[in-house]
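What you see is part of a larger complex, with each chain still in position.
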Amino acid sequence: MKITVWNENRHEKTNPVVANNYPKGIHGAIAAFLKEEGHDLTTATLDEPEHGLTDEVLNETDVLVWWGHKAHDEVKDGIAEKVKVRVWDGMGLVVLHSGHFSKPFTKLMGTGCDLKWREADEKERLWVVDPTHPITEGLDEYIELEKEEMYGEHFDIPAPDELIYISWFEGGEVFRSGATFKRGRGKVFYFRPGHETYPTYHNREIQKVIKNGVKWAANTNTPTPTRGNAEPLEKNSEEVKE
Amino acid sequence: MKITVWNENRHEKTNPVVANNYPKGIHGAIAAFLKEEGHDLTTATLDEPEHGLTDEVLNETDVLVWWGHKAHDEVKDGIAEKVKVRVWDGMGLVVLHSGHFSKPFTKLMGTGCDLKWREADEKERLWVVDPTHPITEGLDEYIELEKEEMYGEHFDIPAPDELIYISWFEGGEVFRSGATFKRGRGKVFYFRPGHETYPTYHNREIQKVIKNGVKWAANTNTPTPTRGNAEPLEKNSEEVKE
């Protein structure tokens, strides 16, 4: 399976806390633990030509992981459109944390994707609400993160196809923090945790969810529907009579 | 609209705290505020013959509200079955709080309906996650209850057709506390709050949700499907040729 981890990679360059958490970038950290699963890993970042997402890269990618935050606007519309269309064609997409406001995600959702937020070193506890889901494989009924940014409802997304995790926050909010959506032949998994100033992607449980999410999001040779003008499959009654 | 409020009515008889909260019973309190909407109200309780749910009562009821707790087992299977079948036929059902373990609800869900719980005077905050839903009409984005029993995930229900409220609890849990389900021609609304030792059903916001829920659950003359052996609507190609 070919996985591309895309990262904005800006906080890492300017904020020493983030650089310290992720010396090889958030993309580097995510790629490292996904490699443990035996996947074929590539990374791509905002400042590369075409943001590292050339047609060739996208066409060969089975699952794209996306992390972005303060530079969503710098992602070219044309590239975001290509990502969207590749998802429709069957590429999996795992959108992390502040990626909720990224162009590919908002285009695929058709909603504003806004939410409440607060940076206050709060405890987050993610509760499993779908204990059948392969994304929860090997995990416990909740995950605790000692310090994270708060995201609170109302999260302006369509009702998810599947709701997997709901987060509790110390300050009094809740959040639908693990959710899946299908678009065309493609599967999208949104997973909330991962504010850049915390070492969240070093947490083994969070890594496990992302590993499971990538596996779930990969398309498995499902049908490619034909569309447009179509010949009838049945004769109509007039024709049968003739 | 004819509404029947069913209540176990046992705690009221033995626990002075409950009797004090609800001098006319939980059913009396709920019937009183639903009457404000101009509905035709009846109540029924466990210790009446047939639990007050004769065929005549059920057949004339547009929406049944259900509160039960410690005597679920005393509800006769035959009556619970009749309630289930009446829901299939189009009667709305609003299940409150500990009614999650009632026979009609568990039969309609097909799941265990178990959950975590704790009686510790905790704050509950119910967040709206579906701000399109008529059940949230006239309400704010959250409701706060200073003291309630905690119910926590995993709540063992099918994925709701619509998830409307998610609760935050002081002790660290979350709960899908407002949810809808369709069964046959009938609509079911589950709403969490209402532990007997708190005056929750005197809260105007909680009353508003239940008023809205009753309105939403009423069937509006939708189609009655025919089932069983069916004549073809189209001639098959052999017949057409003849």
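For reference, chains read A and B in written order, and residue numbers begin at 1 within each chain.
To be clear about the criterion, a residue touches a chain if its C-beta (ideal position, glycine included) is under 8 Å from a C-beta of that chain, and two chains touch if they have at least 3 such contacts.
All figures in this text were calculated on a predicted structure; none of them were measured in a lab.
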item	value
Whole-complex copies, counting every chain including the 2 in place	4
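As a convention for this text, only the chains that are shown with their structure count from here on.
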item	value
Magnitude of the superposing rotation for subunit A and subunit B (Cα, nearest 5°)	180
Chain centre separation (subunit A, subunit B; CA means) in Å	36
Interfacial residue positions of subunit B with respect to subunit A in the complex	125, 127-131, 141, 152-155, 159, 162-163, 166-169, 172-174, 176, 234-235, 237, 240-241
